[in-house]
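The structure that follows is given in the form of C-alpha cells.
A single protein chain has been omitted from the complex, and every remaining protein chain is retained in its original position.
Presenting chain A:
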Amino acid sequence: MEREPRTDVAPGRLSPEAYAAGFSDLHPGFEPNAARVEAERCLFCYDAPCATACPTSIDIPLFIREIAKGQPKAAAKTILDANIMGAMCARVCPTETLCEEVCVRHFSDGAPVKIGQLQRYATDALFDAGAQPFTRAEATGRRIAVVGAGPAGLACAHALARAGHEVTIFEAREKPGGLNEYGIAAYKAAGGIAQREVDFILSLGGIVLKTGVALGRDFYLETLRAEYDAVFLGLGLGAVNALGLDREEGAEDAIDYIAALRQAEDLSALPVGRRVVVVGGGMTAVDVAVQAKRLGADEVTIVYRRGEKEMGASGYEQELALTEGVAIRHYARPVAVESGRAIFERTQIVDGRLAGSGETFDIPCDQLFKAIGQALDPSGVETIDLLGGRIKVDDERRTSIPNVWAGGDCVHDGEDLTVVAVEDGKRAAASIIAALVGPGRFGT
C-alpha cells in the first residue's frame, strides 16, 4: 500500500557548533606573510589585463605592489578610489571570470594571482585600522536624492559626497546594503562585513540615510525631482519571476529565504527541508542550495533547464556546490510541485530552442526554492522608459527623464553583479557632478 509522502521541514537539525562552522568564512583571509608571498607573484604588468577586466578599473598591479611593499592601507585606498565597495567585491566578485581569468600568471605558471583574496586582505586592513582615507571637497550646496541603499546607490552617494554634494538616500528595507546585506550567502559575508562596509561609506559624511521608506508608497519620483538637484535610482529588482506552474504555493523564493537567513539571530530556528530542490542556475541558486545543505538538509538538488555551460553560476560556484554535496541536474524544468515531491520534465534543444521532451521524473522534495531571477518592480517609475523590462539608460546612466539617473540591477545594461552596480553608481555620479558643476575631478 502506497503511503502519502510527508513533507519534512524543520529547524534545529544541527548542533550549535555545526551552525557556527557552516556559516563562518568560506575562505579565511590571508595572513600577512601569505599575502606578501602571493603579492610578490604579481608581475606588475603594463596596461594590465586584470585592471582592464575589472568593471570598476581598479589599478590592480599598483594595489598588489603596495601590499608587497608592506602598506596594505595604501593598497586599500587604491582599491576604494576605483571601487568603494572593494571589501564586498573581494568576496562576491566572480574573479575567475573577471580579473583572475586574464592574469598572465595563467600562462607562466598555470594559476592566476589571487587578486580577490589580496583585495580582501587590503580592505580588511583598512577597516581593522578604522582609517578614513577620503575627504570631502568644499560644500557645493547641491542636494541629490538616491533611491536604494544597495551597491549602486551607495557608490553613487559616496562619489557625490566626496565632491561636496549633500546626499539623501531613501531605502525601503530596514537596513542599507541591498543584496550584500540581504541576498548573498552568509559564508561570503562573515563578520558583518556588509554592514562594516556601509558604515565606512557613510562615515565620510554628507550622506543622510532614511530607511523603511519605499518609492511609490511613501514618496514619489516627481517630489524628489522637485526637491533635489538630481535623482539617482538604484532600485534593484523587487519582483520575483514566477515558475509559471498551475500550483506554485509550495515554491519559496530563494532571495527571501537568503534574506531571512542573513537576518536570523539564531540559525537553528530557521526551518529547512530534509530534501531540498532548487530550481535555477545562477549564483542565487548555488547560494541557497549550499546554505540549505549547511543548515542540515540531507539531500539538495539544483535543477536547471539548460546545460552546465549555460548556468549563470560560475564554474567556481558550481564546483563549490558539488563539493558541498549538492547534486546538479541539467536539462529539466518543473511541471508541478506537490506534497513530498516535485515533478520535472526533461528538456532538450530543438532547432536551437529549449523544448520539453514530454518525459517526466520525480524528485522527493520537502522544500522547493525558485531561484530563476528577478524583475523590476515598476511601482513609482511608471513614467520612465524601459528596455527589456528594466530602466533604459545611456552610457552616463541618464534615464529618459531629465535629472534622473539610474544604475545597478534595475537598468537594462550590464551584468547583475555588485561590481557592475558600483561602476554604474560611479559613472552616474560623474555625470551628475558634470551636469551640476561642470566637469571636475570625476568628470574628466
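Everything below uses one rule, namely that a contact is a pair of C-beta atoms (placed from the backbone, for glycine too) under 8 Å apart; a residue touches a chain by one contact, two chains touch by 3 or more; residues count from 1.
Note that in this section contacts and distances are computed from a predicted model.
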{"item": "Hidden subunit of the complex - UniProt protein name among \"dihydrouracil dehydrogenase (NAD(+))\", \"Response regulator\", \"ABC transporter permease\" or \"2Fe-2S iron-sulfur cluster binding domain-containing protein\"", "value": "\"dihydrouracil dehydrogenase (NAD(+))\""}
{"item": "Among A:A68, A:A82 or A:I391, residue touching the chain not depicted", "value": "A:A68"}
{"item": "Of A:A10, A:V37 or A:L387, the one touching the omitted chain in the full complex", "value": "A:V37"}
{"item": "Among A:A34, A:L62 or A:V104, residue touching the chain not depicted", "value": "A:V104"}
{"item": "Touching residues (missing chain, whole complex) on chain A", "value": "37, 40, 43-49, 68, 104-108"}
